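The complex appears here minus one protein chain, its other protein chains still in place.
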Amino acid sequence: MSNVEARLAALGLALPEPAAPVANYVGFTVSGKTIYVSGQVPWKDGKIHPVGQVGAEISVEEAKQAAALCFLYVLAQARAAAGGDLDRVARVLRITGYVNSAPGFGGQPAVVNGASDLAVAAFGEAGRHARSAVGVNALPGGAAVEVEAILELA
Amino acid sequence: MSNVEARLAALGLALPEPAAPVANYVGFTVSGKTIYVSGQVPWKDGKIHPVGQVGAEISVEEAKQAAALCFLYVLAQARAAAGGDLDRVARVLRITGYVNSAPGFGGQPAVVNGASDLAVAAFGEAGRHARSAVGVNALPGGAAVEVEAILELA
Partner (left out) sequence: MSNVEARLAALGLALPEPAAPVANYVGFTVSGKTIYVSGQVPWKDGKIHPVGQVGAEISVEEAKQAAALCFLYVLAQARAAAGGDLDRVARVLRITGYVNSAPGFGGQPAVVNGASDLAVAAFGEAGRHARSAVGVNALPGGAAVEVEAILELA
């Protein structure tokens, strides 16, 4: 088990099966040392959950947990990109978090912290990343959050 | 004619003139082997078309065709980035598709498939890419879809 996965296990977290794209795209691409990971939505028991707008039917705390779950799926893709060994990931370069937002909701950073905190839990200082947190009015399947990332191979 | 353009021609598709930026930006930049292509909206007969929100006045099928048209403009930029020869493009690394979405619409992936399918039609396996499909409430000129991409030079 990689050190990264051991740290996640200590938090009670295991990597899920990477989400299988159902169309003409893939979960990640690699160019040189750069890993591009596709936007990940929160899957729970085979369906997207939670669904809805943050600031209305979804609370910030629930959405923050959803962002962490999205990033767990990012890590599952990154592990595959790194040949099965997350210790071959040198660092997280950028995270973009899209938050399905009710009109007037401005707490996107607090939501995306769920992904950022998990990045640092997994990689320590190498998990600190450039980040954009953005509000949107709609996401695939009504997901409350979607997270994409760029990482660097060692 | 490049192999890529021959495959497009077999589908009845020809590359349009690249859209000319009307401000202090350009259609693409190149850094090392990485091509960054600007967000492309669907131009038809000199104007942006279709205009409106998917899930309301625009159908998924119409928006999917618009996403393909956006990606055709991406290819026109990529050809210029590759010195006129799309066979010098090694692969498509990432596509981000922004879908102008009515409240509650969650079918962004089906829309962005229009771009993804064309990427694979043009480049085969090398056209499979990391992808994010996102819903937004507004796009330039009211466009139904906007597509940006990152590609890799050979």
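Each chain carries a letter (A and B) given by its place in the written order, and its residues are counted from 1.
Basically, contacts are C-beta pairs under 8 Å (C-beta built on N, C-alpha and C of every residue); 3 or more make two chains touch, one makes a residue touch a chain.
Since the structure is predicted, the reported quantities are computational estimates derived from the model, not experimental observations.
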| item | value |
| --- | --- |
| Those residues of subunit A which, in the complete complex, touch the missing chain | 32-34, 55, 91-95, 99, 101-109, 113, 116-117, 119-120, 127-137, 150, 152 |
| Interface with the undisplayed chain - residues on subunit B | 21-29, 31-32, 34, 36-39, 96, 98, 136-143, 146, 148 |
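Simple rule for what comes next: only the chains that are shown with their structure count from here on.
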| item | value |
| --- | --- |
| Centre-to-centre distance between subunit B and subunit A (centres being mean Cα positions), rounded to whole Å | 24 |
